[in-house]
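One chain of protein is taken out of this complex; the other chains stay put.
For reference, chains read A and B in written order, and residue numbers begin at 1 within each chain.
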Amino acid sequence: MDSVGNIILYFIIAIAIIVFSVLTVTTKKILRAATYLLFVLLATAVIYFQMDFQFLGAVQIAVYAGGIAVLFVFAIMLTHKPGKAAQPITSHKRALGLTASIAGVVVCAYALFSYGNKCLQTLAPAGDGDYDMATLGHALLDSNTVGYLLPFEAISVLLLACIIAGVVIARRR
Amino acid sequence: MSFDLSILVLAIPLFMFLFLGIVGVKMGKKATGWIGVASMLVTLVICYGIALTYFFQTPLVNGVHQTLIPYNWDWLSFTNKLVVRLGVLIDPISAMMLVVVSTVSFLVHLFSIGYMSDEVGKPEKGFQRYYSFLQLFTFSMLGLVVSTNIFQMFIFFEMVGVSSYLLIGFYYTSPAAIHASKKAFIVTRLADLFFLLGVIVMSYYTGTLDFFKDASHNVMASLLDNPQSTIAACTGSFMGCSAIAWSLTMIFIGGAGKSAMYPLHIWLPDAMEGPTPVSALIHAATMVVAGVFLVARMFPVYVLEPVVMNTILVVGAFTAFYAAAVACVQSDIKRALAFSTISQIAYMMTALAVSTSTTGEGSLGYMASQFHLFTHAMFKALLFLCAGSIIHCIGSNENSEMHGLHKYMPITSICFLIGCLAISGIPPFAGFFSKDEIIVACFHKNVGWGLWMMLVAGMTAFYMFRTYYLIFFWKKHETPAGKHQPHDMPWTMTLPLIILAVVSCVAGFVPAHDLVTANGAPLETHTEWPIAIGSICVALVGIGLATALYYKENGVPTRMKNACLGLWTAAYHRFYMDEFYQFITHKIIFQGICKPIAWFDRHIIDGFMNLLADGTNSLSYSIRKLQGGAVQSYVYVYLMGALAIAVVTMVCILI
Partner (left out) sequence: MELPLFMYLILSLVMFGCGVYGFITRKNMIAILISIELMLNSVDINFAVFNRYLFPGSIDGMFFALFAIAIAAAETAVALAIVINVYRIAKKVDINQITKLKF
């Protein structure tokens, strides 16, 4: 990939993610928060594509942007009157949140930069066929040491349990 | 009759206990009663069949009645040697006891149909419960007498105690009955604790619980087949006495509790609060002789321990005299009979204790005690059932409300008279033969004991006839206003009386010395006429004295009472034994021991626990704000903690 184009794309994505993340957590209207979340998730998908993880990016769009965001919208519609703004955040809470998040970011950033040379690692070109669907499919259903059959099955069971749990919990009694 | 049927003797009452107890409520009361009677009749027939087959059709081996064990199941196998078994054992004494228990039980079942109904024949409340408990008792008692090992005997010992408790407290609305039932249960249970200890000591040393070897059921060790080796096995000693002596003494204490030997007799007079047929069955004829039966069962071992035998002798002889003395002044007819029972059981114990060997002359006492057990069960049940008739008719136990009933209740009166003659030892009634042999056995031991027992026999005659005269003669009966005249009872109540009266007349001719002996072989006996005539004379003197004093109303008894008022009052209050126990338990044990322990428990132990609880409580109350349920503050604190750890880690790495 062209490195300049890559960098420009990165900055667009970065600005989008930062702006929409901040908006997600600061907007007064909950439906808008969900929409901004959707933008963040889509931008994340672009990052995955940039990393050559086409499948992961597709899953991100399909499951996160397509599934979870819609689920949020449904839940919001079921529990909120449209257009009603959330109560304003108290300054005490805002102070708490700001200290927590800024302290977290600072500590993590410091930890990050204390490993300077690893952080400056640049992107190596992907090998041929490294991330194509055949490889992924084989790895997913492979029961050898490098395979993911067991977690795959475990997640399948978990999802089944979630379907049942979701039905049971939300069912009207 | 095959001995395989013997299991039915236990199975029928047990089944009927459950059946009447569970289904009885759904059935009518009358039906329940009659089903109980019918099932008892079946049991009776089987018991008689077993006993007759055993005594007269089973061939003797070397002239000895064999011990048969038709059933013997392993129930609890602790070790290879120590196995608790449940089974059926038939030997002379258990066969005799089967007859006694089933006879009295059947007649009591029949009698209770009338007794447990009111004037117009309507059964009382709890009728089904009553019959169910009677069946339970019969089951327990039959199980006790056919025990193949001492632990099975202990189990059934407890069960008769329980059924006795249930039946004494049958009128559970009356506080006196409840107190009496508790008293009976606690006293006998305390004694049974000693029994259990004795069993444990003995089984610890001998490694077996079984009475007899039983090759067909793989029982290779036993207590009684070779008593010398049993005694030799008990090598330990404690406080100067051997382990076997301790063990036998403790087993005797267990028996003494059930058989109301002094000083554990206090429960029996109070147990008269129960229905009178129950008193007849449990507290006169069967359960109270369980102690005698126990000592008789273990007799081959007991007889080799003279120390224990002498203890039993002293206890028995003293109890006989004490109970007879108390019985002379009681005004409650059931209490008088109860003390008479204590006295007569003490007779049996004494008779066992004066035996010196299992064969020949020395074993006369054993035979006499078992014979007396048999005859006593019959005539004492008769006396109690007569008393039951009278009480049912009059509605009171006090003889001051009776007097002169002979005219109104002739059948009861004659039956009671036969019972009195039998217990007094007048030939040809049953008591003469057995009691005479006991006195002979006592004379063989020692002339002093013989004279002592003869004196008690005279007192027995006196107090029985005193009771008899005060009930049936003394003065004209005054029917209280509003009550109808006393009369003989319906046939369900008179028929048992007549049967028992007939049995009391002829039971003396049962050839007990051929059947029930210590070693199973027939015993040569001959009436010792000097002693027999002596005891008859003593009995006649007692009867004559009672006749002179109580036949017609006169002032002599009152004058005699006033002449030695202190003695009379003491005897009337049973020589203050209950008060003595009350003092020991309440003043010394409760006040002196339990109160401080309770205080310690309440203030020190509980206080410490309360301190812990209060401390935890106040601490958690003061920090409860930390857990306010605000999820977000949890996250905040958690995040800050994680960051702090990260900072600390980084600082450590950098330094």
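A few remarks follow.
By definition in this document, a residue touches a chain if its C-beta (ideal position, glycine included) is under 8 Å from a C-beta of that chain, and two chains touch if they have at least 3 such contacts.
Here the structure is a predicted model, which is why all the values come from computation and not from measurement.
Taking the whole complex into account, subunit B touches the unshown chain at residues 629-632, 635-636, 639.
The chain not displayed touches subunit A at residues 3-4, 6-7, 10, 13-14, 17-18, 21-22, 24-25, 30, 33-34, 37, 40-41, 44, 47-48, 51-53, 55-56, 59-60, 63-64, 67-68, 71-72, 74-76, 78-80, 86-87, 89, 93-94, 96-98, 100-102, 104-105, 108-109, 112-113, 118-124, 126-127, 130-131, 135-136, 139-140, 148, 151, 155, 158-159, 161-163, 165-167, 169-170, 172.
Assume only the chains that are shown with their structure count from here on.
Mean C-alpha positions place subunit A and subunit B at a centre distance of 86 Å. On the subunit A side of its complex with subunit B, the touching residues are 93, 96, 100, 103-104, 107, 110-111, 114.
Residues 632-633, 636, 639-640, 643, 646-647, 650, 654 of subunit B are the ones touching subunit A in the complex.
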